[in-house]
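In this view, the complex is presented without one of its protein chains, the others remaining in place.
In order of appearance the chains are A and B, and numbering begins at 1 in each one.
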Amino acid sequence: MSELLGTFSDGFARRSLLEAVMVGGLCGVVGVHVLLRRLPFFTMALGHATFPGVVLAALLGVNLFLGATLFGAVVVLVVALLGARERVDETSAIGVTLSGAFALGVLLLSAQAGFSRDLAAFLVGSIVTVQHGDLVTTAVAGAAVLGVLAVLHKELVFGAFDRGGLAALGYPVLALDVTLLLLVEVTLVTSIPAVGTILAVALIVAPAAAARLWTERLGATMAVAAAIGVASGVVGLAISQHWRVAAGAAIVLVAATLFTVSLLVAPRHGLLARRRVSRPGAPARVGVPTAGR
Amino acid sequence: MAAEPPAPAATPVLELRHVAVAYDRVPAVEAVDGVVAAGQSVALIGPNGAGKSTLIRAVLGLVPVVSGSVTVLGRPPQAARRQVAYVPQADTLDAEFPVSALQAVLMGRYPRVGFVRRPGAADRQAAESALAAVGLAERASARFGTLSGGQRQRVLLARAIAQEPRLLLLDEPFTGVDALSQELLLTALRRLRGAGAAVVMATHDLGLAHLACDEVCLLNRHQIGFGPIGTTLTPERLRATYGGQALELRGDGVIVARP
Partner (left out) sequence: MTEVLLEPFRLPYMQRALLEVLLLGALAGVVGVFVVLRRLAFVSDALTHTIFPGVVIAHLLDRSLLLGALAFGVLTAVLLTGIGANRRVGADAALAILLTSFFSVGVVLVSRTRTYTADLTVFLFGRVLAVDRADLLQTLALALVVLGTLWALRKELVLRAFDPEGAAAMGYRTAALDLVLNLLIALVVVAAVKAVGTVLVVALIIVPAAAARLLADRVATTTALACALGALGGWLGLAASYEVSVDHGIRLASGATIVVVLVALFGLAAAAAPLRRRVGGGGVPR
């Protein structure tokens, strides 16, 4: 264990560690909302859609968050408009739009030198090249997202359970929905240095999904999710330094492992626990008296 | 293809003996008892969630029966599929799907044709006359989705007719169907019964049940009555079937408020 932690003695390693901790914690909390609103696939799609936006912003020298969010918004709009047409179902609309957006990103990148290296960084992260400026950005963005989540907590949770009810009370549900989507988008962009756009969805979904198996209270879930996210970041990073493998992927695999373990052993909600409770082979309830012909 | 030996005339088309059907150990419908002979027609009547669709699925052999037995033409449901045709509700199908009315009807012949081979002249003939039987011969090459709701329902009945079934199962065939289509559906059903087929249809429409069926099975998660429509469809039984949703009107009869 001390050997593992010892790998964090360098400056760059400490920066990576700080980045992993912040991103892990942020993703954990946001992930709880993503699960509440059943958005794992949408987040995955958003991650794919964010890629060209980030590439474009980087090439144009525009602020990454702005570029990615704007592009993400455009993609969401195109998908919605396309899916509303006859003969274009939702899944095909997403498929066509994302393919186009993704290919566009690859195209833009390939047009300049250093293609492969940058591509890999955007897709699967490159945490070891994190600079001081990136840390500041992550901290500010993370704080902003968490701040908005804290302020709108009640409304967001209510809206997730009963959108109609919230609307009936006069709240602007659409604005709230869009706000959450924007927060997810910002979280995705913040996660890029750590895990890249393709893998970010795992860091957002897995810790929260694992946390849900341990506790039912929302506050506790968020705390546990943040903790698991941080743990994934730290352990993943250590594994990556020690065995010299890609950091982003290692972080995601740790998160996935923690989820799988939780799935099996969590008391009450885990699979093993549920097997013990139910009795297999219990007969169906029969024997309601007939009313006769 | 060798024809299966026809069941002897005395064998009922459908026999239900104290049938209970369950999904995942939760009972959906229980204690169903009844016999349907060739040429007869039964209306399955009950509120939403009463188990009408579940029972139909059990007769098709798609859902296992947890107790009792379902016998079709003297055999278990899975063995009798060639003689049984099912008509789903037309609005469950994708209206933009690229098939013509005739192609949709032809699909009923696929089990006979088998894999790899394409339908032959006899199959096309059967499909065309089935379409004519429901009054849609001149719309054969129209895309399925360009037809009205009632016309689509007729196409699905034609598909069943093309299967030349001994037992016909229909799920809410008159919902959202225009008057002309209703008329044509009823005529086609009468013709099928005349040729010896038995008909079981789930329906909300008590009036149409009277027109189309001679027997009725009242369900509300368990069977409340099964018998000739005149004697079985009584106010007390209807009240038992629909619970608090039935309103009595001056003792003349019963109006079902929210089927």
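The rule is short, and it goes like this: a residue touches a chain if its C-beta (ideal position, glycine included) is under 8 Å from a C-beta of that chain, and two chains touch if they have at least 3 such contacts.
Only a predicted model underlies this, so the values are computations on that prediction, with no experimental measurement involved.
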item	value
Sole contact to the chain not displayed, among A:Leu66, A:Ala84, A:Leu107 or A:Val265	A:Leu107
Residue among A:Ala13, A:Ala120 or A:Leu182 touching the omitted chain	A:Ala120
Contact set of subunit A toward the excluded chain (per top definition)	35, 38, 40-41, 43-44, 82, 85, 87-92, 94-96, 99-100, 102-104, 106-107, 110-111, 115-117, 119-120, 123-124, 198-199, 201-202, 205-206, 209, 244-246, 248-250, 252-253, 255-256, 259, 263
Touching residues (missing chain, whole complex) on subunit B	60, 62, 78, 81-82, 84-86, 88, 92-94, 97-100, 103-104, 107-108, 110-111, 113, 115-116, 118-119, 139, 142-143, 145-148, 156, 159, 163, 169
